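Note that one protein chain is taken out, while the other chains of the complex remain in position.
Chain nomenclature is as follows: A and B, assigned in order of appearance, with residue numbering initiated at 1 for each chain independently.
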Amino acid sequence: MITDDLVNKSSALRQKWEDEVKKIVAKHPDQKESWTTVSDLGIKRIYGPEDIKDMDFERDIAYPGQYPYLRGCQPSGYRGKYWTFRMFSGMGTAVETNKRWKYLLATGQTGLSTAFDFPTLMGYDTDSPKARGECGKVGVAIDSIDDFRDLISGIPLDKITTSMTINPPATILWAMYIACAQEQGIPLNKIGGTIQNDMLKEFIAQKTFMCPPEPSVKLISDTIEFGTKYVPKWNTVSISGYHIREAGSTAVQELAFTLRDGMEYVEDVVRRKGLQVDEFAPRLSFFFNSHIDFFEEIAKLRAARRIWAKAMRERYGAKDPRSLWMRFHTQTAGCSLTAQQPYNNVVRTAIQALAGVLGGTQSLHTNSLDEVLCLPSDHAVQIALRTQQIIAEETGVASTIDPLAGSYFVEALTNEMEEKAWEYIHKIDDMGGMVAAIEKGFPQLEISDASYKFQKQIDAQEKVMIGVNKYVQEDEQVDIPIVEIDDSVEAEQLNRLAEVKRKRDNRKVAETLKDIEAACKKGENVMPYCIEAVKNYATVQEICDVYRGVYGEYRDPGIY
Amino acid sequence: MAERRIRILLSKPGLDGHDRGAKVLARCFRDAGFEVIYTGCHQTPEQIAAAAIQEDVDVVGLSCLSGAHKYLFPQVVKLLKAEGADDITVIGGGIIPEQDMQPLYDAGLKALFTPGAKLDSLVEWINTNVTPRA
Partner (left out) sequence: MKELGQKVLAGDVRSASRLIRNLEDQIPGTHVAMQEIFTKTGNAHVIGITGAPGAGKSTLTDELVFSWRQRNKTVGVLAVDPTSPFTGGALLGDRIRMLRHAEDKGVFLRSLATRGSMGGISKAVGEGIHVMDAMGKDTIIVETVGVGQQEVEIINHAHTVIVVLVPGMGDEIQALKAGLMEIADIFIINKADRDGAASLYKEVTNMVHMSVTKGGWEIPVLLVESVQEPKKFAESVSAVCDKIEDHYRYLVDKNLLSERLRRKTAAEFNEALWAAILQPVLNDLDAGGEMEKMVDQLLKKETDPYTLAAEVAVRYKNKV
């Protein structure tokens, strides 16, 4: 691609340029000595052909739809269809969230994404003592299928895809979705959506955990197997780097840990379920963060596609091209937003969203400007959604595919990200895989170190956050309307749950729970039993208690 | 040689597991010379109050990003008081909207920190406002 001749010419010119720069810098020194990305990767003043001289166009770049899929999985890019505008939402009761969803669909959103409240996320019902004060606060409260029906009321399940950010109780919430589709007479091969269902990143980063890693991975493999057989359009896992990054990792760590998590799931399904890689791998999906360092993020997303394609082909012998495709959702970085001068967050989000699009995302959530203060207001959500629409339909960046390919800088940075990610991946291989690495606390500690270092850099003003450590506005009056979940939501939900428990056939519930328990003990796939249980109004916690009883509860090894 | 050293219990009440801030603070307080007892996440107010008493700490630092601070923070203060341990300073941090601040101070919280607070400012607050018990 880059000929020796070009490198020779370029090197000579570069030498001349460098001499010139030296003279200038001697007279007018640079503003600071070291220039790094937000994740501390060193950046050169300029990049040239010699920085990518070892690249081979066919082997390393090629065209979209061609191995190694650096430039995208789909040949046609965004011309046929933009990425899915998928705003994460959920608050209070199912009825309220359903209202928000209909509002979002009316303003041009093209896919749904569900935020659940903490009791639901952790597998507790609203009436658990552990749930006190949490009901409906960060998402919608779901205790039984009764709530779920309200959540999806009036949403055409065969037309709209729904993503559910749910992890330990993923089997249960998915079972509710399936049961509702069945009630509506929609065949399972017609419904599409995503359950996040990625427990490894919970142990690593977000700490929404229930059972130990081994059985947690088993439950994930159950869903992958069930989806492969009966719900072929469903993404049964969304392997997530988002939370790893939010926990303070670097971009390289996000990339490496996420992909290594994905490999762990592939290995488990092959080993435990005896499925061929190509039977299930096309339904694996990913979820990345788009942080503030523009080019670093683009390079990360491009590198992710290439690493995954290589890993699937070389490590796992996948043959179906769809198995090699990394399809991913992106969310702009919540941790980059500031409570100070919150309107600046609109600008940050726009730049991050642009990076996600230039990185070739299939789906995007843009954060609302007020998310660092409270749940997003309708108005703030609208600006965030409009940000995506402006990028798609005004800026023209979606007209051509992977416009930054061939840039000396972007390709060199992409290569560097990939190289550093593989180093981590191999290190984790040597530890015996991700479950073993998590037990040793390796990824947890790497992230803790990175986040502490970053905070120190912020405090020392080595890294800048506008409004926080630079251009600070003293006596700032923040006039953002604050959305709050009324405490009456908890009382209302408690009543609902009590009503469900009073009306249902408790004997039938006990029976279906026993069936789940037996399936767990025998190592059978729990999905059919979960569907049966939720149809009989077994609650999220009741089923999770069965899991906890059989598999035990995970104990945080306390690594910081 | 007699020397009082500040002991701090850092904890995350409720079900939220976003412990980035708490973990950064734990290291920062250690580096400031405090003895930090870190309990991790998913704690009930009862567990936190019991731990604070067993550990004889001067300060309890609570971090909550789930919006449940309105219930959880005052509950810790209340339980400490019930055990006659209201001399323990309780501070909190997280996503706390302006309008929740006064009610939390009224409930006995001594300081509240929101995103963007500098580590140094937290250490300084403790050094200024907390004297290890005599």
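Criterion: a contact is a pair of C-beta atoms (placed from the backbone, for glycine too) under 8 Å apart; a residue touches a chain by one contact, two chains touch by 3 or more.
This one's a predicted model, so the numbers in the text were calculated from it and none came from an experiment.
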Full-complex touch with the removed chain, picking from B:Arg7, B:Arg20 or B:His69, is B:Arg7
Considering the complete complex, identify which of A:Asp54, A:Glu183, A:Glu214 or A:Asp378 is in touch with the unshown chain. A:Glu214
Name, in rising order, the residues on subunit B that touch the hidden chain in the full complex. 1-5, 7, 26-27, 29-40, 43, 46-47, 50-51, 53-56, 83-85, 132-133
For subunit A, which residues lie in contact with the unshown chain of the complex? 212-214, 432, 439-441, 551-553, 555-558, 560
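Everything that follows uses one rule, which is that only the chains that are shown with their structure count from here on.
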Taking each chain's mean CA coordinate, subunit A and subunit B are separated, in whole Å, by 31
Using the touch definition up top, name the residues of subunit A that touch subunit B in the complex. 118-119, 121-122, 124, 129-134, 137-138, 202, 206-209, 246-248, 335, 338-340, 372-375, 448, 451-452, 455-456, 459, 465, 467-469, 478, 482, 484-485, 487, 556, 558, 560
Mind listing the subunit B positions that touch subunit A in their complex? 14-20, 23-24, 26-28, 38, 40-42, 44, 66-68, 70-72, 75, 95, 97-99, 114-116, 118-120
